[in-house]
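Only one protein chain is missing; all other protein chains are in place.
Now for chain A:
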Amino acid sequence: MVSGAGGGGNDVQWCFSQVKGAIDDDVAEADIISTVEFNHSGELLATGDKGGRVVIFQQETENKSQPQCRSEYNVYSTFQSHEPEFDYLKSLEIEEKINKIRWLPQKNAAQFLLSTNDKTIKLWKISERDKRPEGYNLKEEDGRYRDATTITTLRVPVFRPMDLMVEASPRRVFANAHTYHINSISVNSDNETYLSADDLRINLWHLEITDRSFNIVDIKPANMEELTEVITAAEFHPHQCNTFVYSSSKGTIRLCDMRASALCDKHSKLFEEPEDPSNRSFFSEIISSISDVKFSHNGRYMMTRDYLSVKIWDLNMENRPVHEYLRSKLCSLYENDCIFDKFECCWNGNDSVVMTGSYNNFFRMLDRTQRRDVTLEASRESCKPRQVLKPRRVCAGGKRKKDEISVDSLDFNKKILHTAWHPQENIIAVATTNNLYIFQEKVN
């Protein structure tokens, strides 16, 4: 059943599994999905939205008698993580939109995740309660206190099963450490610390300590007029607890070692690719800004996403175009603001395939071993159970073949910014504006 380490881009046939969210064409702004993340086992899938809510889905335990029926994800818990706030000093509203969710590795029965908006990070504990004590001496079943004079016997309260209740409670609130807008959080492999990054600074926190954080990167110039780049994403190395990377709006990635010094302004390694001069345009700076950076699971590679491509870095950098047909449309994309869209990217379990989103509810899978790509679509039209997704093709110009869609017909309001890949299986979660699609590998 399980394909083993989630491999294969083009060998795998993807089919529809589920879709979550309202069917309405009229999208409520609060329902816009802003982050998607599987936990470390893949059993839980969390989404955050613009309204500050977190919804967690749980994979049902597989039905052994029906191997064709892959386990489904059903709602496990929903809670309001962040509320809108107002900064009176700066006369600014702080949006409740959840920018990122990151799960902590599971240590006991409860699950923990970090969720963040622009300014505040919260640690949430999600725990199950499936039994409750009954038979109190001093209390009725509904909680009212009994008249002590009526008690004539003593009994020992016992635990009795109850309907499963999933509780989410905020355990820590990490606030007031960021002047600028938080774009990333990343849990360290030591499972004790995590980093949070805003436009100009990266802070290191201890999960137990909320009133203090250490600033480890600060790129704010003494004179703000000299500002030329900002931090766009940051992540800890999956195994080396001293190593992290951060990407910039200039298209560079810096690898930093916390053992080198307390303030990691000086990188250990800088990765950048010089721009092809033939591609230079008005928009070169915007499109080279990196919107996401992710280490591969094995920690050997890094992947970055800029506006038009995905790049996989190690000593040899692989450059994979995502939607090169947009290069000639940059002027219109600038006009309608799409050029500022921040796409994320993700690795599959064995680091052989990477995935990222595009427009028209298309998403791309780029196979590293076979150097082949496929474009798929998340749409309500392909919503029949186990319906296989057909590869889509975009026609950049000239004669449009049958089944191709021309660049000008693409719907730029339908964008897939957030995607996630199950850490072990070929199950993917793809977020359109307000719907979450779950696709899985076709099993025969």
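FYI, a residue touches a chain if its C-beta (ideal position, glycine included) is under 8 Å from a C-beta of that chain, and two chains touch if they have at least 3 such contacts; residues count from 1.
We take it that contacts and distances are computed from a predicted model.
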Undepicted complex member, UniProt protein name, chosen from "Cell cycle control protein", "COMM domain-containing protein 9 isoform X1", "Integrator complex subunit 4" or "Immediate early response gene 2 protein-like": "Immediate early response gene 2 protein-like"
Contacting the left-out chain in the complete assembly, out of A:His40, A:Lys125 or A:His181: A:His181
Of A:Ser189, A:Ser268, A:Ser284 or A:Thr433, the residue in touch with the unshown chain: A:Ser284
Contact residue for the chain not shown (choose from A:Glu93, A:Glu134 or A:Glu324): A:Glu93
Interface residues of chain A (partner: the chain not displayed): 87, 89-95, 97, 118, 179-181, 183, 199-200, 224-230, 232, 249, 282-286, 289, 331, 334-335, 337, 340
